[in-house]
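In this view, the complex is presented without one of its protein chains, the others remaining in place.
Residue numbering begins at 1 within each chain, and the chains themselves are lettered A and B in the order written.
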Amino acid sequence: MLEIEDLSLQIGTTPILDRVSLSVEPGQILGIVGESGSGKSLTALSAMQLLPEGSSASGSIRFDGRELLNADDVEMQALRGDDLAMIFQEPMTALNPVHSIGDQIAEGITLHTGSDRGQARQLAADMMQRVGLPVDQFPLSRFPHELSGGQRQRVMIAMACALRPKVLIADEPTTALDVTLQAQILHLLRELVEENDMGLVLISHDLAVVAEMTDELVVMRDGIIVDRGPTGTVLRTIEHPYTARLAKASTHIPVRNKPPVLSETSRQQGTAPLVSGRSLVREYRTRRQSLFRAGKPFRAVNNVNIDIYPGQTMGLVGESGCGKSTLARLILALDVPTAGTIEFDGTNLTAASEEQLQIARKNIQVVFQDPFASFNPRHKVERLVAEPLFLEPDITPEQKRDRVVGSLEEVGLSASALEKYPHQFSGGQRQRLAIARALITRPALIVADEPVSALDVSIRAQVLDLLAELRERLGLAYLFISHDLSVVRALCDEVMVMEAGEIVERGIVSEIFDNPRSEAAIQLVNATPDLARALENRQTEN
Amino acid sequence: MINFLQTALGNRSFATGFIITCIVVFMAALSFIWTPYDVTDLDIAAKLKPPSASHWLGTDHFGRDIFSMIMVGARNSIAVALVAVVIGVGFGVPLGCWAAARGGLIDEGLMRGNDVIFAFPALLSAVMITAVFGPGAINAIIAIGIFNIPVFARLSRGAALSLWPRDFILAARAAGKSKARITVEHIVPNMANLLIVQSTIAFALGIIQEAGLAYVGLGTQPPLPSWGKMLNEAQTMMSFAPHMAIVPGLAIVITVLGLNLLGDGLRDVLDPRLTRKRD
Partner (left out) sequence: MLAFFLRKLIWAIATLAVASVLVFAALEIVPGDPAEVMLGINATDDAIAALRESLGLNKPVLERYISWLGGMLVGDFGQSYTYSVSVRELVADRITISLPLALLSLLISTLIAIPVGLYAAAKRGSLADTGIMALTQIGIAIPNFWFALLLVYFLAIWLQLVPAGGFPGWDAGFWVALKSLLLPSLSLALPQAAILSRVTRSALLETMGEDYIRTARAKGLSRRATLWHHALRNALIPVLTILGLQFAYLLAGTIIIENVFYLPGLGRLVFQAISLRDLIVVESVVMMLVATIIIINLVVDLAYLWVDPRLRNRSP
């Protein structure tokens, strides 16, 4: 149906794609998997002829026998949204905020079928029903801002599938969503493929997702297809070294030489917890409901008890908005709890003097998710990494520099980095810099808020190794926040599952994930794509 | 700095604007030590002469040399507009940063205060001030300067608000740095580009506003020449001495155009998005 042959692409003078060939048939799901910069999204945009300005493509893209590469605008417009449709990664920005969702779905219908407004809206309503947004709850007059991310992605799917396209291209459709929503959306897509005998091109960075979803698979790297074949075969035999690397990295588990630190054992041994939060509550005021009525306070963190022992790696998982980041901010003393106490090493932080706070701050450092946003772009590495040393005012410039170099070496960087700016480093290196900055005060605890979520799998594995190694060498404790259960399983000793501000389940990682009891944990575990499980299921299918 | 100029001069807007601005500033500076004629010299015999070899841009109704008056007028325009920008930046940026750092009621209050000042265009403030204190160049500076305060306060508040939730600011807070210190170390340097661009624009606007005030008699007073004042005097003589109106107007247009081009060029050169692309 859609056939790409020897597609090469340049943007300006930069080569992006090199002789890419792939095809998808009706009712088939083709996966394109690769790390960032592999050219998987631009392959899709080539098929839609929606490439950025200054691109030049060669080769051939045939759709239903017609050549698209030199098709004119009118021809492409007739095709787009009718027989060939596409959905995108970011549901929050992909819908026009000033038009109602009904109008946005109906727009394409009227455009392609020439049907009147009434008919188009009727079809739009039917589609909404189909994607799980019944119109009695989600009237067509709703605007995008009144819907959640998952609901918006459903609207996108309704829009793309309203005219039963022959091929749908989905570019990372679930990357911005929580795992439970991801599972729902993927399920919906699979159903639509079967119902409409539609071809689906699913682009993803996640091997587990494509392993669960696709029939055929191509693996891309640096604009080249390096591996291809039926998904089961490709992922089971793993012949190509790059595919092997990807698979290994996405299931990578760092070595743990010392035994895990468990709360139960520590308590029995009489070790005092490093950080101990009791009955923590954090409320936020919400928008006033009217001039005279204040909004109901929103409890982001509700009655949470937390203990982290020296050397322990504590995982914290939950869906976005469940309060994990707020809890982290409370422990970092960036935010003050509405009720409850936090003790660090026996000092009550909520009632501490600035001096006592400084000691605690030296001992609790932080690593954030986005390595691009965590550094002031105008400062050099020496100053950036030294920032927490502000807590030790007596230090001389020489000592400061030595400490920075020491820290850089701990994370595998060298003194040559001192004079560079953050933008001169790759994402993975920047995350190492962030860890170096956290290490410089010799902390006892590092709060890591989704530290590897923004990284490609191979880099992710390296950073996880580094975190594991530092933990053993320096006796660090981690509060490791993630929405990705596989990473938590790989690194953490114990885990807490959070839902709607409360901790609903806690315990040893393997026990919780193999045998979840709370509703939230069960949902999380079931929704998380798992490469091994997916391949197992395939085995039984075949 | 030299590196920066080299890159920046590759930008056509910046290069043009930079050259025009340099020429205007040079003329204004030169007027302190040399002008073709003394601007207080009245030469009634040579009045209303169109441009010629002896008077490059002609003479006015008192026979004064217009070119010399333009040079001295540039001094006045630059001084008024510059001080007005300094007032705007000096009060506006700290206020905006403070509002962003504190949030809540202080933020709300300051922004509402801004709205009030926005309802007083420079001309209305100048009318009030003149009615109370009498006319003069200082009034013009104060009136334009006051109007610049909310402009810079809004801009720096918006920029600061978008910076505060960034991870590198959180990291600084986790290190225990105070909000004031973070503002000085991280917030202000990261909005410097925006402020520079806005300053050139406010500067250009200030020159137009100053001319307007002088034109209606609320700004610089005679005998000091000012471009707006010259236009006012030219008005009744339009039909027989159009050069008297055309020349000062062109001086304003060229100066403002130069500053605007400089601002546009700076925006392109300093835009972090473009910078990032280059790496």
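Just a few scattered comments:
Just so it is clear, contacts are C-beta pairs under 8 Å (C-beta built on N, C-alpha and C of every residue); 3 or more make two chains touch, one makes a residue touch a chain.
Quantities reported herein were computed from a predicted structural model and do not represent experimental measurements.
Residue-wise, the contact with the chain that is not shown comes from B:Leu123, picked out of B:Ile23, B:Leu48, B:Val86 or B:Leu123. The chain that is not drawn here is touched, among residues A:His145, A:Arg442, A:Arg517 or A:Arg533, by A:His145. For the chain left out of this panel, the touching residue among B:Val24, B:Leu57, B:Ala204 or B:Val269 is B:Ala204. Residue-level contact of chain A with the missing chain is found at 48, 50, 73-74, 77-82, 85-86, 88, 90, 93-100, 107-108, 111-112, 143, 145-146, 148, 156, 159-160, 287, 290-291. For chain B, the list of residues touching the undisplayed chain reads 112-113, 115-116, 118-124, 127-133, 204, 208, 211-212, 215-217, 231, 234-235, 238-239, 242, 245-246, 248-249, 252-254, 256-257, 260-261, 264.
Rule of thumb we're sticking to: only the chains that are shown with their structure count from here on.
Residues 332-334, 357-358, 361, 364-366, 368-370, 373-378, 387-388, 390-391, 423-424, 434, 437 of chain A touch chain B in their complex. Within the complex formed with chain A, the residues of chain B that make contact are 166-168, 170-177, 186, 189-190, 272, 276, 279.
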